[in-house]
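Note that this complex is displayed minus one protein chain, with the remaining chains in position.
Let's turn to subunit A:
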């Protein structure tokens, strides 16, 4: 009798998770659309904004904690709390809260783009549209720009405000390479002449996928069509044939003869930092700066882009979840982070070093000055070169398709 009681007890605790309770009473979500900016500011004052964002970069964390936080408090009387969490988990959390009908959430602000935005928007996890009410967005950003109205092929429709933008660049060790390649053909030639000194992360890695997209852009006969039209299986089947041919031709000259590929950008960077390979790559044209400073990348590291096809870039955004308890304060924080001085501080290599989506022509010469004064560091290409090579992203649906096909066509050949 007693023994079975022990057992029941232990099972009970395990089964506790299976119990159901009453859903908490939900408050109706407040409407911000009708409010004027003055009203929003007043409601925001004294509130706390909980911003959930990926937390794996000390430079970014420092920018938020040391630059944004005190100034936001001073200017808007809004307290910023930064919560480090991977974007995937954030979306997951919101999806479940939506399903459980939880109207009073804990997240006020999220940082994301691409597939995550698509998922969030399709499941109506976001509050908005709100960008029309953000004064700094309206005055200093080109609101008509395709970079802001589309996010990896998904229409933003005012549900997210642009916070930063990055471009894909290659990094190389200038003590070993004097003339970096500038086209896909030259890259192939270089690889042949220097076997084992180049590779790229396997498809499935964010950066590896982007490298493959660059090859696709270079080999596609109708890039315009790929960029402008939504996902089309027939089109990509046709256009990708040359991509696999190119990658397969290159394979024997890659690191370890292409028998294996680094599974992540971290691994690629490690190979580069150990001198095993002579090139690495990645989104964010300024990311090498801090790695050189920390002594991880060699001091002779410099950047290049492929003039042919160009350099893919994308914008990342700030959004407000549907169940944010402080939507006004979140909007105030977004307005603050989009302001010219917050953007120029973000551009400075001291913290983050990341590019700004701001429209420089909309700034007064006084506002423009700090942007022009910033020295982004010697590993960063000049803005003109980057702008000239800029290429937008294709529809997000192509990404998983290319991943799968790469495994069939390249990895298992």
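Here, a contact is a pair of C-beta atoms (placed from the backbone, for glycine too) under 8 Å apart; a residue touches a chain by one contact, two chains touch by 3 or more; residues count from 1.
One rule holds in what follows: contacts and distances are computed from a predicted model.
Colleague: One chain of this complex is not shown here; going by its UniProt record, which of these names is it: "Predicted Zn-dependent peptidase", "Carrier domain-containing protein", "5'-nucleotidase, C-terminal domain" or "ABC transmembrane type-1 domain-containing protein"?
Modeller: "ABC transmembrane type-1 domain-containing protein"
Colleague: Of A:33, A:58 or A:404, which sits in contact with the chain we cannot see?
Modeller: Answering carefully, the residue with contact to the hidden chain is A:58.
Colleague: Out of A:86, A:149 or A:413, which is the one that touches the chain we can't see?
Modeller: Result: among the candidates, A:86 touches the missing chain.
Colleague: Which residue from A:96, A:387 or A:413 sits in contact with the chain not drawn here?
Modeller: A:96
Colleague: Counting contacts across the full complex, list the positions on subunit A that touch the omitted chain.
Modeller: 3-4, 6-7, 9-11, 13-14, 16-24, 50, 52, 54-58, 61-62, 65, 83-86, 89, 92-93, 96-97, 99-100, 102, 106-107, 264-266, 269-270, 273-276, 291, 294-296
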